[in-house]
Structure formats: C-alpha cells, structure tokens
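With one protein chain withheld, the remaining protein chains of the complex are depicted in position.
This part shows chain A:
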Amino acid sequence: MQSIGEAFHLALSLVLSGEADLYEIVGLSLRVSLSATVLACGIGLPIGALIAVSRFRGRGLVLIVMNALMGLPPVVVGLLVYLYLSRSGPLGFLGLLYTPGAMIFAQTILIVPIVAALSRQLLEDLHAEYAEQFRSLCLTRWQSVATLLWDGRYALLTVGLAGFGRAVAEVGAVIIVGGNIDHLTRVMTTAIALETSKGDLPLALALGIILLVLALGVNAGVQALRMTAARQAHV
C-alpha cells in the first residue's frame, strides 16, 4: 500500500505517459456514453417536448413517473437489460450481452427519463412564451414540437450534458451487461472499481483524474457554446 501522495505521483505520470491501455479504456467510455447520450436525446427530447405541449388526462401521473424514473438505480437498469439480452431473454438473439452495444443499450435506458423530464420542464417554459403565437399561426402539434426543440437547442445542451454526466459516471449498469472484460468492455468506472479492489491505486487514480478532467472539459465546452448563444439572445 502506497501513500496517497505516491499514488498521485504515479497516477499523473501514467496519465502523461499516454499509455495505450489506459487510453483505450478512456476511448471506450466516451464512445459508449456519447452514443447513449445521442440515442437518449433522440428518444427523450421529442417525448419531453410532446408532453410539454400536450394537456391530457393523467398528465400529472406521467410527470410523477417520469421524475421517479430519473432516479433509477443503475444496477436495476443493468439487471433488467441483462434479463432482456441474456441468451434466453427476448432480445437474446441480438447477441449483445457483454459487448459495448449492451452497455450503450443500458445507459440509454438509464438516461432517457432524465432527458425527457428535464427537457419537458425547460420546453414548457418556452412554450408558455410561444403558445399564443403558435395558435395564431395554426401550427400542428408536431410543428410546435419541432419549433420548441430547435428554439430551445442551446438550453437543451444542458439537458444532454446532465444525461452524459450520469452515463459516464455510472458503474452499476455497465458492469452487469458489459462484464468489465479487458480490451472489450472495460470502461473508466468499471476499471476504477476493479483496480481499487486489486489495490492498484495509481491506475485507479489516473482514471479518476481523467474522468474528472473530461467532465470539466465537456461542461466548459457546453458553457462556452451557451455563452456564444446568449450573446445572440438565443438562450
């Protein structure tokens, strides 16, 4: 067992060494979580926008369920996806279990409710501003949805960011459906869990540092985009 200072020192030199194995893990993490974010936005944003512009019986219940699903425990999602993707499960024929595809699948399900619920909230405010104008123009429901999504695009970046943050940081779902297989399904969070339990703290810390830097970088990027948009009064 090294001291924390020693571990940090080793971790930093690992990060800076550009070691192939390390960056393979980082690359897979990004690929899986970005894919899941894109898919979840493709599914969750239209759902959020549609609910934002619709009034129907049971809407309140839908909102409660959506908000509750935001807090889905990743291990539960992982377990459910595992049951579906396992050889005897309904989607077993896809042969996805223990592949990055399965991890994308699980993370997508994990963050669709986040994207849908947060975008619903945000687009409902925007719709309050636009609704009379939309009705005056006799827009259809889908025209309204498309317009809200486009006009809310910069504000919605934050929603995508929240989804990505949750996906890239979770460990429970990807470890169950991915299996943390070296060179195949090992991502940053599963590697950190494994290396810590093995006692290889420098590697775990190195990954932790990269994860933090990535989170900061993505946040900063989105913030910069939003500031550019704000200068054009587009937010």
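Observations, loosely collected:
By definition in this document, contacts are C-beta pairs under 8 Å (C-beta built on N, C-alpha and C of every residue); 3 or more make two chains touch, one makes a residue touch a chain; residues count from 1.
In this text, contacts and distances are computed from a predicted model.
The protein name that UniProt records for the chain not on display, among "ATP-binding cassette domain-containing protein", "Carbon-monoxide dehydrogenase small subunit", "Sigma-70 family RNA polymerase sigma factor" or "Sarcosine oxidase subunit delta", is "ATP-binding cassette domain-containing protein".
If you put the hidden chain back, the residue from A:Ser3, A:Ser88 or A:Ser136 that touches it is A:Ser136. Mapped onto chain A, contacts with the missing chain fall at residues 129-130, 132-133, 135-139, 143, 147, 150-152, 154, 232-235.
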